[in-house]
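For this view, one protein chain was removed and the others were kept in their places.
Our next item is chain A:
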Amino acid sequence: MGKIQLKSVTKAFGGVKVIPNLDLDIEDGEFVVFVGPSGCGKSTLLRLIAGLEDMTSGTILIDGKDATNLPPAQRRLAMVFQSYALYPHMSVRKNIAFPLMMAKMDKAEMNRRVENAAKILNLADYIDRRPGQLSGGQRQRVAIGRAIVREPAAFLFDEPLSNLDAALRVGMRLEISELHQRLKTTMIYVTHDQVEAMTMADKIVVLRAGNIEQVGSPLELYSRPRNTFVAGFIGSPKMNLMSGAHARQHDAATVGVRPEHMDLSTSDGLWRGEVKVAEHLGSDTFLHVDSKDHEEPLTVRANGEFQVKAGDVVYMTPQADKMHRFDDKGLAIG
C-alpha cells in the first residue's frame, strides 16, 4: 500500500516561503510526476514527503496514518537520488543489501531479495564491483536496486536521469516505466523535463514557485491546460501564445495554438510568414516562422515530407477548434 496525502503543507527556509500552501492526494499504485522549472520546489516537496526536511506546518498521511513526525526510515519510502548516492566503499551487493542489513533481515531472505533485484536490473555481472568501477547507467540501476529490495510503500525519484546522456536516458525511462508496471507500487518522480513527465506519468503535478498550477493526466494537461503557464510548459515544441488583436478577435486576453494545430500551405492562409529555421526530424519538420502579423516568431509543425527551407514563404491557419483561450489573469476560458 502506498497512499500519500499532503494537507496544508508549508515550508520556509529562514524567511523564504518555498512552499506557501499545498494540498495533494497521491493514490496507491500511481505514477505521479512533479514537474516544473528549476527552483520551483520539486525537490523540497519530495524531501518533505521523505522526511529528510521538516515541514513548517501541515500534515502528511501515509496510508491514512499521520507520518508528519516520523523519521525517514519509518515511513517505508525508498528514494533514488539524482547523484545516485551509492556507498562508495561498499560493493554493489552490499549497497543493495544495506537497507536490509539495517532492518536486521535474516541472511537467506536478504540474499534472495538481492539476487532478485540484481536479476531484474541486469546487475548480476557487476555485483562484486565498487560503484566507482561502474558507468552512470549501471550506478543508476544499483540505486534503483537498493530501493526495490526494501519493498517500500512508495518510491521517490529526484531527477534520476539528469546525469545520464540522452540515449541512456530514453532507455532508463522505459526501464523505470516497466518497473512500475511490474511492481505496481506508488512512484513519485521529480523532473524538470516535461517530456519525461508526459511519457511516464499517470498523473502530472505542475509546480510553479511552490504552488500547484494543475494536476491531471498527461493528455488532460495537453488538451485542457488550466492557465498560460501550464499551456506553455507542457507540450514540445511550446504552444504559441498570442495576445493583442489576435486574442481580442476571440474575446480573450491571450490565445494559444500548438505548433501541431496549424494548417500549413505555400499558397494561401490566414497568416503569411517567412521561414527562419526549419528543423528536420525526418518524421516531422518544425518551422520557426517570422510573420508581420506577430511580435514573436511562430512555431509550426509540418509533415516530414513538406518541402520547405529557410527563406521560403508559408501561410498558416490555426485550427479554430484546437485554439486555447485565456483571460487577463492567464486562466483558461470555457
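In the analysis below, a residue touches a chain if its C-beta (ideal position, glycine included) is under 8 Å from a C-beta of that chain, and two chains touch if they have at least 3 such contacts; residues count from 1.
Heads up, the rule we're going with is that contacts and distances are computed from a predicted model.
**Q** From the names "Chemotaxis protein CheR", "RsbT antagonist protein RsbS", "Lactate utilization protein C" or "Carbohydrate ABC transporter permease", which one matches the UniProt record for the unseen chain?
**A** "Carbohydrate ABC transporter permease"
**Q** Going by the contact rule already stated, which one of A:19, A:60 or A:78 would touch the omitted chain in the full complex?
**A** Result: among the candidates, A:78 touches the missing chain.
**Q** Looking at A:89, A:112, A:248 or A:309, which residue reaches the missing chain?
**A** A:89
**Q** List the chain A residues touching the unshown chain?
**A** 50, 52, 71-73, 77-79, 81-83, 85-89, 98-99, 102-103, 146, 150
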